[in-house]
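The following block contains the structure, expressed as structure tokens.
For this view, one protein chain was removed and the others were kept in their places.
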Amino acid sequence: MRLKSNSYTNGRLWGWNPPLKSSYDAVIIGGGLHGLATAYFLARQQKMSNVAVIEKRYIGFGGSGRNTAIVRANQRTQENIPLYKEALDMWPVLTRELDFNLMFYNCGNLNLAHSEAALKAMRLQVASAQFQGVQSHLLDPKGCKKLIPALDISDRPRYPIYGGMYHPPGGIVRHDAVVWGLAKGAAKLGIHIHQGTEVTGIGVRNKKIVSVQTDKGKIYTPRVLNAAGGYSAALSYEMLGIKLPISVLTIQAMVTQPLKPLLHHVVSSGAYHCYANQTLKGEIATGSHMDPWPNYTNQSTARYIKHQAEAMTELLPCLRGVKFMRIWGGLADMTPDMAPVIDGNNIITGYYMDCGWGYFGFKSCLVTGKYMAKFMADGICPGILKPFALRRFEQHRLMGETAAVVNYSPDN
Amino acid sequence: MAFTIVCPVCGIRRSYEFRFGGEDKGPRPEEDTLTPATWCEYVHLNNCVAGIQKEWWFHRDGCGSWFTIYRDTTINQQVENSIDETNP
Partner (left out) sequence: MKRIHKLPTFRIHPEQSLTVNFGKKQCRGVEGDTIATALYANDVRIFGRSLKYHRPRGLYSLDGECSNTLVAVDGVPNVRAENTPAVNGMTVNAQNVFGATPEFDMMRFMDELSWIMPAGFYYQTLHKPARIWPLAIKHIRKAAGLGVLEPDFRMKGKFDEVHISTDVCVIGGGPAGMCAALSAAQQGLRVVLLENRPWLGGAFEYRPSEYRNGLALYQRAKDLSKDVENTTNIRTFKNTAMIGSYNNGLVTAFQRGSKSEVFTERYMEIRAKSTVVATGCIERPLLFENNERPGVMQIGCAHRLARTWGLLPGKKAVFSIGHDLGIEAAIDLADLGLNIVAVADIRKDSYDSNLAEELEKRNIPFLSGWVATRAHGAKTVKAATISTINATRHRKFTCDTVVASAGMTPVTGPFTVAGGKLRYDKHTGFFLPYNMPPRMHIAGRILGLDDPLSIETSGRVAGLKAVSECGIPVKNLLRETQENLAKLTGPSRGTKLVSGPIKGKEAFICFDEDCTLKNIDQAMHKGFDVPELIKRFTSAGTGPGQGGIPGHNLPLYIAETGESPDRNPRPTTVRPPLVPTYLATYAGTNHDMSKRTPLHETQKAAGGRMERIGVWNRARRFSSDKNAENEIDNVRRNVGLLDASTLGKFRIFGPDALKALQRVYVGDMSKVRGDKVKYSAMCNEDGCLIDDGIVVKIGENDYYMTASTGRAGQTIEWIRYHTRYDGWKYHMVNLTDAYGVINMAGPDARKVLEKVTDADVSNQAFPFAGYREFSIQDVPVRAMRLGFVGELSYELHVPSSYMQSVWDLLENTGKAFGIQKFGLEAQNTLRMEKGHVIIGSESEQRTTLHDLGLGFLWYRNKPEAKTVGAFALKDTEHQKGRLKLVGFKMRDPKSRVPRDGSPIVDTRIRGYVCTARYSTAQKQPVGMALVDDYLSPVGTLIKIYEDGCRGNLMLAKIEPMPFYDPEGKRMRS
């Protein structure tokens, strides 16, 4: 019961819901970050704007809105570093281009080592970064404490801090802003974003994509991108019979009540399986490892919020005095080597895949969208994306992004 | 989540006592008959069913047996077998 005020000056960010046309030059399944970024770059750089983004729920419903929004470029392998380096450089550029503040907070990332072996692994990462022109350096425990005064660098914790790896160009971004900014940018360039629309089938004739069936109608198209995140593997198998080396697991994140500035950098620890940052709102957002069984529930578990409290208070004992406010889960499409599956236009002509991102879907979205758009426009995979081809698994050439064997598959 | 699993030896136990052992893909194929593609399918590729699937679990903090259950991945709970296995 309100008296309406009509004092608005600006309009809807991504316009009114467009009509579903009967044909598009490309259909992107999934209105998350990768799908929207690809759509945006298709229109902006490849001059393809007759493109539909089909989203079953609302844009940013999946992993895009459920991650801890950490960005960095200190990956382990040389196939990955250039990709993430370029990605990092894109946040300010896109903020300007989209005229939407993505709120890139360049606070730097500190990654802690709790053993000699971890320090050795960090040396490889730090030197690889430096070799490729990415800022990163090692710190001793005192250096870590200087950055994060709340750290306990004594011998008390079960895994004492041996040192750390500091990566100044990293930071955090407001994940929702990226979703909305890209949607705004894409819609402005003519991309149709169809929310609340479900893909029910993909039409293939003579090993070529011909159409996409949705609950709102059929779309003729020669190109389809599977960017459905956690649902991409099921979609690929159910609709096209293409199995992927993916396990869909729930990853959880949580926030504390808001505090005045306490953590000035992103801090993470492999031994404790956690990473944390303080958002601009003051909440300490922290993520943990994942439940090791596939599921599609997005549910959180009692175990991980407890685990997280145990781990965080070991690392940062002052946090015993703050309260967790909420925990949520999101789906992560994990591959055996923790690198994505980017492929297309080979098994079925016109079928493209951008999935298997697991932990890394957020930080990679802009750069992948850019090259994926090129891939879809040319039909030829750009060099920077080639190492992520699906065939690497049958050729026994797993990516070295994780040094150790991953722990969620039975195969270790 | 934090669901329970009925172990054939130990009865109803918390899922965190167990280790997930993958989708049920059938017995190991004969080594001589494999191609890179069939090998990869057996070893790495998954159906990723959103629904009920038959899968392996190991009772790590218990009796140490491997066994299969049916689980609905959309609610993350063990369910009675309702897959028609004669007609997969």
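In order of appearance the chains are A and B, and numbering begins at 1 in each one.
What we mean here is this: a contact is a pair of C-beta atoms (placed from the backbone, for glycine too) under 8 Å apart; a residue touches a chain by one contact, two chains touch by 3 or more.
Only a predicted model underlies this, so the values are computations on that prediction, with no experimental measurement involved.
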Among A:45, A:78, A:154 or A:200, which residue is in contact with the omitted chain in the full complex?
A:78
Tell me which residue among A:138, A:210 or A:347 touches the hidden chain in the full complex.
A:138
For review purposes, identify every residue of chain A that touches the missing chain, sorted by number.
1-3, 5, 8, 10-15, 17, 58, 60-61, 65, 77-78, 92, 95-96, 99-106, 114-117, 119-124, 126-128, 130-132, 136-138, 149-150, 158-159, 174, 176-177, 180-181, 196, 256-262, 278, 280-282, 299-302, 305-306, 308-310, 312-314, 317-328, 337, 396-400, 402-406, 410-412
What does the interface between chain B and the hidden chain look like in terms of residue numbers?
1-4, 14, 19, 21, 26-32, 34, 36, 39, 43, 56, 58, 60, 64-66, 75-77
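In the analysis below, only the chains that are shown with their structure count from here on.
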Which positions of chain B touch chain A when the two form their complex?
1-2, 15-16, 19-22, 36-37, 39-41, 43-50, 56, 71, 73-76
Residue numbers on chain A that touch chain B, as the complex places them:
231, 233-234, 237, 243-248, 250, 291-297, 299-303, 336, 393-395, 408-411
